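Here it is, the structure in full.
Heads up, one of the protein chains got dropped from this complex, but the rest are sitting where they should.
As written, the chains take the letters A and B, and residue 1 is the first residue of each chain.
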Amino acid sequence: MNAMSKPDTPVLELRGVSKVYSVKQGLMGARKPLRAVNDVNLTLGRSEVLGLVGESGCGKSTLAKILLGLEAPTSGEVLVDGEAIGSHDRLKLARRIQPIFQDPYSSLNPRKSIAEIISLPLRVHGIGDHASQTKAVREILDVVGLPARVMNTYPSQMSGGQRQRVAIARALIMKPEIVICDEPTSALDVSVQSQILNLLGELRREFGLTYLFISHNLAVVEHLATRVAVMYLGRIVEEAETGALFDASRHPYSRALLDSVLTPEPGLGVPDTHLGAAYPNPINPPPGCAFHPRCASATAFCAARAPRPVASGDGLVECHLYDPETEMFQR
Amino acid sequence: MSDLSDPLLQEITGPTPGQLLRKRVFGHQGLIFGLAVVAILAVVAILAPVIAPHDPYAQSLVARMKPPVFLGGTWENPLGTDHLGRDYLSRLIYGARVSLMIGGIAALISGVIGTAMGVAAGYFGGKVDAVVTFLINVRLAMPVVLVALAVVAILGGSLTVVIAVLGLLLWDRFAVVMRASTLQVRGREYVAAAQAIGASTPRILLSEIMPNIVNNLIVVVTLEMAHAILLEAALSFLGLGVQPPTPSWGLMVSEGKNMMLFEPWLVLIPGAVLFVLVLAINLMGDGLRDVTAPENRS
């Protein structure tokens, strides 16, 4: 399957993906559309790691659910290896895209043994007999650094780090091409977090995996990702190679986000993000550029017209400041 | 120091969930008492033909109203005889069959109905949930005893009718509890993981959801069993439940009530047995909730 795909075909491509929920406000309120994901376009090459960052409520988790087939997009297409995959094709999708969730205490069924949890994908897809499934579980346990004797234990007997290794084993046993990591280390202690991040890095190199890495920990994203996409109110406002984004971010929101990272450097104090107003209500997004009420560079023009994505460097930025066709363009 | 060389060895030392449960079950006195009483009564009910000293239907006009042994009676009829001269102990033993059968089957029928509705409502949500919630509200608006009385009055009382009526009326608590439990488990990430694996809905319901809500189900089963047994006794007492000459504890209380002032044991003995059985079932339910409650899990 992998050999057939052309080398330059992106392993994952999103074309104009949107998800609109209909939300009722108050007891008698009329239903209003909530654009959780708004016309997102993304391409992801083989064994890339795309870091997806943004504040809570920006739509990154909804995007992950769409990719996993847990939610159907309202419009747009998801392509894997250039092939459009309908979200109704859950079995097909499941073989290629697998998740690793945030909370290893909630992601493993407490009533099932570790062997049952890890072999579930094989059993659902009817791959192999019991003996070959057991063998596969043994092999994948070795890959994620757990001894084979944990097979008969239960999640409650394990530490958080071990559970997350089990979750990784379950995600990898069907040899997917893409793994969606939704805050995979935020529930873990610092010393365990580094072990899991190292494991994810090794697995990517070993199996040529492609990650969509969702995290609010920007230091971790900078460490692991090859590309980074910044999401704000359902849209990707900037997307670039990791180095370019962290060293010279362009969108004012990306800059504010990066400024608020607290690196362990004493004496620097807490930075001022200049993000005055609170995160807007996604049911009533601001007109024009959704970020303009919090933006230090905003003018009346930003409130009137929504920016369009502009190619810059090898990525995209969605801001009038970088659009040569607007009056705000500088340089 | 050798045990520290392998960090995993110290990490996986806790007992399995099964071991933990066993330890907690045997440390819970109420649960053990309840289980023991219910088990003994179940054995007695099953072995009734073997254990009972007399035929519970055999009347004897010469041996009417003989007192129990502790009130000066003989060992021929250890608990005396009733107004028709039937052996009271034998009727009590056969009465256990009726009570446990009604409790068990009524709880089973309503359990199946209520669990199906509750799990469907909790898992699918939306319209399914709206319909189920409406049905639960309709059911809660109906007074159980009154409806049971009306149905039995129309169809006539018999064991089958009583079981059917109770089975079709007592599903509300199953539906409410199973809906809430399913809602809670449905949000867990392992359900999302199973969905992302491509597991079918029946598979997710049976293998991911059910094992995690079955403890709540067991608790409701015990409560509804006790509920059904008490309702049967009440209906039989009113003459609308199990019909004579079938031995039922409620009926025995009813038959003895005319002589209650002169021979109070006629009412007290079946009443006490009923009390002990319902208490034991409730203790069992409470105990099961204690040993399986999530806040007890380490």
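Following the convention adopted for this analysis, a residue touches a chain if its C-beta (ideal position, glycine included) is under 8 Å from a C-beta of that chain, and two chains touch if they have at least 3 such contacts.
Operating definition for what follows: contacts and distances are computed from a predicted model.
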Per UniProt record, name of the chain withheld from view ["NADP oxidoreductase", "Acyl-CoA/acyl-ACP dehydrogenase", "ABC transporter ATP-binding protein" or "Sulfide reductase"]: "ABC transporter ATP-binding protein"
Candidates A:L34, A:L275, A:A290 or A:V317 - the one touching the absent chain: A:L275
Identified contact with the non-displayed chain, of A:V80, A:I114 or A:L257: A:L257
Among A:E83, A:D142, A:D189 or A:D314, the residue in touch with the chain that has been omitted: A:D189
Missing-chain contacts mapped onto chain A: 55-56, 159, 189-191, 193-195, 197-198, 201-202, 216, 218-220, 222-224, 242-243, 246, 256-257, 259-273, 275, 278-279
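Everything that follows uses one rule, which is that only the chains that are shown with their structure count from here on.
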Approximate Å spacing (C-alpha centroids) for the pair chain A, chain B: 49
Residues on chain A engaged by chain B in the complex (per definition of touch): 68-70, 90-91, 93-95, 97-99, 101-103, 106-112, 117, 120-121, 124-125, 146-147, 149-150, 153-154, 156-159, 162, 167, 170
Chain B to chain A touching residues, read off their complex: 8, 11-17, 20, 188-190, 192-200, 203, 207-208, 211-212, 297-298
